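Have a look at the structure that comes next, please.
Missing here: one protein chain of the complex. Every other protein chain is in place.
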Amino acid sequence: MEEKRASKQCGGVLAFFIGVLASLVIGWWVFPQVIYSQKTQPIDFSHKVHVEGEGMDCESCHTFMEDGSFAGLPSNEQCAECHEDILGESKAEETYVNEYLNKDVEVPWLVYQYQPDNVYFSHMAHKGFECTDCHPDVGNSDTLPTYYENRISGYSKQTMKMWQCERCHAEVGTSNACYVCHK
Amino acid sequence: MQQIEFDTKWTMVVDIDKCSGCGSCMVSCQAENNIAPMEDGSNKLKTLTWMLVYELNNGKEFPERESAYLPRPCMQCGNPACVPVCPVVATTKDEEGGIVSQIYPRCIGCRYCMAACPYHARYFGWFDPIWPEGMEKALSPNTSTRPRGVVEKCNFCHSRLMDARARARAEGMDPNKLPDGWYKPACLEACPTGAISFGDSKNPEHKVHDLIKDKNAFRLLESIGMDPQVYYISRRDWVREQSDNHLPKDKH
Amino acid sequence: MDRNLFPEGVTRCGLPKFSLWMAFVAIFFLWGAYAAVVIFANGIGVTGLDNYFGFGLWITFDLAVIALGAGAFFTGFLKYILKIDQLKNIVNLAVIIGFLCYSGAMLILTMDIGQPIRAWFGYWHPNVHSMLTEVIFCITCYCVVLLIEFIPLILEQKQLNKIPFVHHFAHHLHVNMALFAGIGTFLSTFHQGSLGGMYGVMFGRPYAFRDGFFIWPWTFFLFVLSAVGTGPIFTVLVCTLIEKMTGKKLVEYKVKALMGKIAGSMLCLYMFLKIIDTWAWATGYLPSVGLTFDEMFYGNIYGKWLMWVELGLCGLVPAIMMITPSIRKNPALLYTAGILACVGVSINRYVFTVQTIAIPVMPFDTWEFYAPNWAEWTTCGMIVAYGVLVLSLCYRYLPVFPSEIKLNSKQS
Partner (left out) sequence: MGIDRRTFIQLVTGGVVGSLFTPVIWKSLDDAAIWSQNWSWIPRLKYGQITEHATISKFGPSPCSLMVKSVAGSPYVAKGNAENEMSKGGVDAISAGGAQLLYSPSRVKGPMKKVADGKYESISWDDAEKMLSEKLSAVKGQAGKLAIVSGDATGTSSEVLSAFAAGMGSKDCYLMPGDEQAAAVALENMGGSGQIGYDLDNSDFVLLVGADAMNSWGSVVRNQRVYADKRPTGGDIESVYVYAGPFLNSTAAISDKWVPVAPGTGSIFSLGLAYHMLNAGASASVADFADFKTLVMSRFTPDKVEKAIGVAPGVMAGLAKQLMSASAPLVISGSEFGQGAGAVDIIAASALNMLLGRVGEQGGMKLLADLPLAVDAAASRAELSSRDFAGYLAAVATDKVKAPEVMMAYEANPVYAMPQATTMAAAIAKVPFLVSFSTWMDETASIADLIMPNPHSFERFDDAQTPYGVGTTMLSACAPVIEPLYNGKSTVDVILSVASGLGIDLGYESVEAVLQAKAEKAGADWDSLVEGVAYVSDSTESDSLKFAASVLSKAVTMPKGGEIALAPYAKLNVGSSTMAIPPLNCVTVSKFELQGKDLFVQINGKTAKKLNASEGSTVKLSGAGGECVARVHINEGVMNDVIAAPLGFGHTAWDEFSRGKGDNIAKILTVGTEPGTGMAVWTSSFVSVA
């Protein structure tokens, strides 16, 4: 009787730890993979071709407007300044010109640092920083990284979280008032 | 709670004598702030009107009757009743300029702030906003859309302030010392009778700096001590009298 | 059929009859559950709440049941801390009622807030200045304490208690119950107060705003006192109702009378302070902001009669009745006093919730009216039904009333 109880207890403890272990594996390894879906950009855009090949810099396409707002990604209009016709031989360019430019459809780029509508972000106010302080350094790469989308929230995995914004603001002594960033 | 003093104080001054109650400010406010149209606009208790025009009268019988219109945005109180009660810091008065913020993604929708505000400046999203088909294409980029279940209110078209600051930065100016007229809320732009003035009342170069000192300037419910950043002006005694509660013996 | 599950030595009605009763109550529960589904699916626009009345029946109901549920902490306090041993016969019931009231209130709150998914922001992003934050923390913590107090009672169920581990566990909980009662008392006092404080700090609302002591407005203390003045007698009323429905004697009358005496004393203290508070408010505070007492009332539904009923008929009268030994000894009169007191505290919570926000503070504003609609009534009904269901199960299967066997064997 005593023995049986002891063994049962022992087995119980074992089962308990198996449960804990399984949870930890699922929680730390499976879950982070399952929660994101992977998406690829609509066009296999190469920054390298533009930066190294054509000698362009970030501001050539990602421009500021006169009123201090940031244009973000270039529109067809801007791209067409060079790409009115197919210039090279790349498949990507051909796709762009045929599928987007000629059809007058803007490219639905996936923005890694996408912030939701409730955030007001002024690039002008952050002009002193390097682009790569926040954005992935794609300027010299031939391929675009995979875009990870959170299945629950719909956010990009690389979207800066509020605490990150707040931490930097605190470090540089900028206000962390709600309305500094929200709208 | 400690009242914070800012170097800038965005202040609205409404000349009640000039307001004809035309409603342009209310319409413009909805367009700028993405408030979905409401089919039954007559149920004033459920509609969302960040800017609301009240009809006032002197309470006398014909032919002594006089009337006036009083546009009521959020008062952006210096000592707001709504801010300290919020359990989740969804509303604060912590930004330079003194505009009381309301952060929709933080709000849990408890409505304590609405109960606390005697101006009824706060509104609740009773339902998800629905725009007639296609009208979502006319959404303004300036204010995020809100899901149901959160509180919202006038914020002096705050993102226009952010735009003005961006413009100042682009032009190499101090974003915290904006010239008069750079930052204008939508209601002001829409008001055909120029009843609304706006600016930094701490900046002597701004018109409102002097307007708030006008002998006919007053604020609503000053006795309660909420220290609003919205002033009104009226030459009419009876209008000024209705700005606050008075004991019978104090009325003149 | 389920006789083996009954507490030792008691009789209960047959299972069919019990099932019928449960089914009857379940109808109300399901009706409310349907409303809850509608509310969660469409938003709370489906209720009668509006921009003027962001708080309505739900908040009134929450405040009222939390006040009436105060019997739990106060009886626990008296039993375990002050060691008034007689109360052991009713403390179990007090704990169950307390738990039902608090958990019910929390269920209502999940509907009442616009974004239930974000409910946890209250802990993660708390605003320490808000009375509501204090309420959120204390209520949830206290609900856990009540659960801990409730658990040993469940574990004492005849069949469960046969398991040695459960038996020992329940025993240890029991031994340490004084500790939990102490924590519960602390938490409960604070949030009962904070609920009052929620209103007292609204300086934009002259009907509710009060000065106070340190950070706590006077309403803080008044709410605590009014809760402890009615909670115990509400427990007695529920007990009596169960007795009437089951035809059994469950608690000796002298215990009830003792509860009445305790409630009565607290109510007297409350009324004393409440009347001073009301006087100071009407003659001191209101004129200071240009208002008069008369301006706080309007028409019938916001009439002064509510205040006179609350303070007089449902305040002073039951207070005096309950502290007068001769009246207290008469069960009918004690119960009447109890009912009046419970109505009084409910009126108090109602006027602080609804009248407070109905009053036009801006002189050109108008009085507005609020009527709860079906969605609010049925969900409140759901909570009542939930309470009745759980209470019925507890009565049937748990040893809630230690003196039941003794009292009923004497009768037969």
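Quick notes
The letters A, B and C name the chains in turn, as written, and every chain counts its residues from 1.
The rule is short, and it goes like this: a residue touches a chain if its C-beta (ideal position, glycine included) is under 8 Å from a C-beta of that chain, and two chains touch if they have at least 3 such contacts.
These numbers were taken from a predicted model, which means no experiment stands behind them.
The absent chain, not drawn in this view, touches the displayed chains A, B, C throughout the complex. Interface residues of subunit C facing the missing partner chain: 115, 117-118, 120-121. Contact residues of subunit A toward the unshown chain are 8, 11-13, 15-24, 26-28, 31-32, 35, 65, 67, 69, 71-72, 75, 116-118, 150, 152-155. Although one chain is not displayed, subunit B still touches it through residues 13, 15, 17-24, 26-28, 30-32, 34, 37-44, 47-49, 53, 55, 57, 60-69, 104-105, 128-129, 131-141, 144-147, 186, 189-190, 192-195, 197, 210-211, 214, 217, 233.
Assume only the chains that are shown with their structure count from here on.
Contact topology of the protein chains: linear, an open path with no closing contact. Ranked by the number of C-beta pairs in contact, the top chain pair here is B-C. If you average the CA atoms of subunit A and of subunit B, the two centres end up 37 Å from each other. Taking each chain's centre as the average of its CA atoms, subunit A and subunit C sit 50 Å apart. With touch defined as above, subunit C holds no residue shared between interfaces to two or more other chains.
Multi-chain contact residues of subunit A (touching two or more other chains): none found. Residue ranges on subunit B touching subunit A, taken from their complex, read 89, 92, 94-96, 99, 101, 103-106, 142-145, 155, 158-159, 162-163, 165-171, 175. Partner subunit B is touched in their complex by these residues of subunit A: 64, 66-69, 116-118, 120, 122, 124-125, 127, 175, 177-180, 182-183. Residues of subunit B that touch subunit C in their complex: 1, 43, 45-47, 54, 56, 70, 81, 84-89, 106-112, 114-120, 122-128, 147-151, 220-221, 223-226, 241-248, 250.
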